[in-house]
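Missing here is one protein chain; the remaining ones are kept as they sit in the complex.
Right, chain A next:
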Amino acid sequence: MSNTFKIFLVLIGLALIVPFVPGLIYPVFVMKVMCYGLFACAFNLLLGFTGLVSFAHAAFLGSAGYVTGALMIRFGNHPLGMPAAFAAGVAAAALVGFAIGGLAIRRRGIYFAMITLALSQIIYFLAVQFRWTGGEDGLQGIPRGSLFGLDLSSDTVMYYVTLALFAAGFLFVDRVVHSPFGQILQAVRDNEARATSLGYDTDRFKLLAFVISAAVAGYAGAMKALVFQLVSLNDVSLHTSTEVVLMTLLGGVGTIFGPLLGAGLVVGLQNYLATIGDLVTVVIGLIFIVCVSFFRRGIVGEFLHLRRRRAERGKTRPVLTATRAEAPAVEAA
């Protein structure tokens, strides 16, 4: 059993007992962290393991949320309503990802980032314009429906369903990263020219990575729509795209658990700082500056780096976990 899997089991074990100690930690908070954590993992798949920076991830989170929400409002009572709406949401995000990714991979580097940013504005515009998205109001009071006869309107039931969905999504991302496909992505990230010379159609791999990342972000968005029974314009806004960059950067780009930790910290920070209003943006900006200037590996990345250094000093073979112990690869690109 790999270290990653052990840590994962411990986290799931801890999460399982959360509803029994509501005084210690609020289950809704944990659900929020799981939604954003998975969102950040999806983003990290692209930034950390493929070396592409996207400012469009809110478009995937939001479009899945809107599709799932709108379908639940219409067909929520149907026994198969929830799984169908959920799947439709993920498919919508993948489709949007295919469209945006297909255009963006035509350019590299900072152009790529600017294209994703610009195209995500179209999604935002559509969310304002369409009638079925509720325009400025968004979708409110989305029914949670039921899953295999389980009524999801209870927060505790929803909590465990969310946990199961989260675990499945997280394991899927981990599986992608450690698959041969994931290895090729990392090769593309580290040296695209060499990957091409080895015969890989790098554009195809980048596009596929983009679509998978968008689909997982959509998966998180559909989860979020059901948990909070609400989808708003904020979910498709640049603000949300920014937050996911921050979560990944803070936790550790290119690490497995970094985005999760980053999501927990940023969501916690928002709850904690909710009273200071506009200054939250300032704090988030400052964290950005500090991370980029002094702390490029992120928290998990720095930890792994220290551990590896210590192991090297002891002249033993470094204890490599499944995560990349070296600095984020974007540095080398």
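The definition used in the following text is that contacts are C-beta pairs under 8 Å (C-beta built on N, C-alpha and C of every residue); 3 or more make two chains touch, one makes a residue touch a chain; residues count from 1.
Following the convention adopted for this analysis, contacts and distances are computed from a predicted model.
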The complex's invisible chain, by UniProt name, from "OB-fold protein", "Xanthine dehydrogenase molybdopterin binding subunit", "Phosphate transport system permease protein PstA" or "Amino acid/amide ABC transporter membrane protein 1, HAAT family": "Amino acid/amide ABC transporter membrane protein 1, HAAT family"
Option touching the unshown chain, where A:Lys6, A:Arg74, A:Arg107 or A:Arg175 are the choices: A:Arg107
Among A:Ile7, A:Ala187 or A:Val280, the residue in touch with the chain that has been omitted: A:Val280
Given A:Leu117, A:Ala167 or A:Ala187, the one touching the chain that is not displayed: A:Leu117
Residue touching the undisplayed chain, where the options are A:Leu238, A:Leu269 or A:Ala311: A:Leu238
Footprint left on chain A by the chain that the document does not show: 53, 103, 106-111, 113-115, 117-119, 121-122, 125, 129, 238, 242, 245, 249, 277-289, 291-293, 296, 330-333
